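Every protein chain of the complex appears in place save one, which is left out.
Moving on to subunit A:
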Amino acid sequence: MDYTQTGKKLDIDLLSKVMDATNTGIVITDNLLPDNPIVYCNPAFEEISGYSREEIIGHNCRFLQGKDRGQEQRAIIGAAIANGENCHVEIRNYSKTGKLFWNELYISPVKDDEGNVTNFIGIQNDVTLRKKAQLELEMNQADMEKKVEERTRMLKDNQEYLKSIVETIRESLLVMDKNYNILSANNHFLNTFKVSINETKGKTLYDLGNGQWNIPELKVMMEEILPTNNPVLDYEVEHEFPHIGKKLMLLNAHRIELEGQYKDWILLAIEDITDRRAIQQRKDDFLSIASHELKTPLTTIVGYMQMMNRLMPENASDKFKNVVDKTSRYVHRLNQLLGELLDVSRIQTGNIELHPEPFDFDRMVMETIDGIKAASPKRNIELVGKSGTNYNGDESHLVQVISNLLSNALKYSPENTTVTVQVNAISDFIKVSITDRGMGISHDEQAKVFDRFYRVGEIQRHYPGMGIGLYICQQIISNHGGTIWVESEKQKGSVFSFTLPVNR
């Protein structure tokens, strides 16, 4: 081999020492021998590859790639060798133990005077750590980009989502800053009030459409939202609005805040309840008229029923007496149901009118108990205590409450048990408690028994009814300024109590 360059002969020993000392792996192949075998390797290459010199010499360099043959760098190397050119690649190689290392490989051809490639010199560096760091960096970057993309898409999705809700909702929505300047209005608002976005955005709430929202009471509530965080809930505004005429609107307003984005904004939702209220009114009117109209023929029937009882011959058959008796009971039931229907229609329209007059409370309780006793002579009803009060209230309504509570107590307790009515004067209240020893009401259901049309599940099957008796009782008691409640234990019985303030 001729190691001359620029005509200067180098000391081969020196050169060999340099190659032994360097930590860069160096191999030399002989291109003139079949399959371009390795003819030289330095100790650094042994170190990098994990193979000993004996295992290296004579092999083609490809053994370093193990089974990892699919790398595109191989094609680059192949082309360089075929064309006798330089190349520089980073390629995955595998040490003797099978461990992957990234090899930064420089290949240079060595040519003879005729230009034939006699050898290739391969300079190798293990760049695994660098490569790994680089790959990690690339991966992190890709990951980051993906995340950013995802977040952006999510934000956009969220915005689209929110926008579609805001635009789909059948309610007018306004967003305002802390000075009540309109920041945005949804299409429902613009359509409802027949205004354009330009007439709305940027103006203050109170300047909108001839100051239609400039209502002192509303203003006070709106101005309290931010400092107190108290929302405006179900505030009704009836107003002659420009373009759309007289409407009944239901307003709800809340403070809204999105951390880092905005705070102290106000969301105002406006719902047009004009039609809904009118429909409700018509329904209530209908209910009221229908039950009134039914009452007149019912009065006639009740009258004739009572005549039948009076005219009943002494010697009438039991069968006949029984039929007459059943008929009167069902007429009575029909009468009760009609009364309840009327009460509901009255309560729903807020028309439960009290006609307060002073009356002897204890006498009223006694008479009511007597009335119920007459209808259920087998039952034992005891009266304990008295109020000693000449109470100023609506006697007929309070009779209704006590009758209702007493009938329930009798209905839902066994025949051989006693129902107790306790009346007391407590401070400046009258308290009445009606205790039965019946089936009781579960804790869950106690909260609901005063709801309109609510019936305790298992009871509906045995005692059909409309489930409004207790609702009506509650309305009557609360209209008197009192409270009504129930305490009960399953299988032990229930105590329904109410209080009435005496000095109202």
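One rule holds for everything that comes next: a contact is a pair of C-beta atoms (placed from the backbone, for glycine too) under 8 Å apart; a residue touches a chain by one contact, two chains touch by 3 or more; residues count from 1.
Rule of thumb we're sticking to: contacts and distances are computed from a predicted model.
Peer 1: Name the absent chain by its UniProt protein name; which of "Cyclic nucleotide-binding domain-containing protein", "Response regulator", "Lactose transport system permease protein LacF" or "Na+/H+ antiporter subunit D" is it?
Peer 2: "Response regulator"
Peer 1: Where the complex has a chain not shown, which of A:P34, A:P297, A:P377 or A:P414 is the residue touching it?
Peer 2: If we include the chain that is not displayed, A:P297 is the one touching it.
Peer 1: From the listed residues A:K67, A:H355 or A:K378, report the one that touches the chain absent from this view.
Peer 2: In the complete complex, the chain left out is touched by residue A:H355.
Peer 1: Just to verify: which one of A:K67, A:K246 or A:R310 makes contact with the chain not shown?
Peer 2: Hidden-chain contact among the options goes to A:R310.
Peer 1: Would you indicate which residue among A:V166, A:V324 or A:L342 is in contact with the undisplayed chain?
Peer 2: Missing-chain contact among the listed residues: A:L342.
Peer 1: I need the residue numbers on subunit A that touch the omitted chain, in ascending order.
Peer 2: 292, 295-304, 306-307, 310-311, 335, 342, 346, 353, 355
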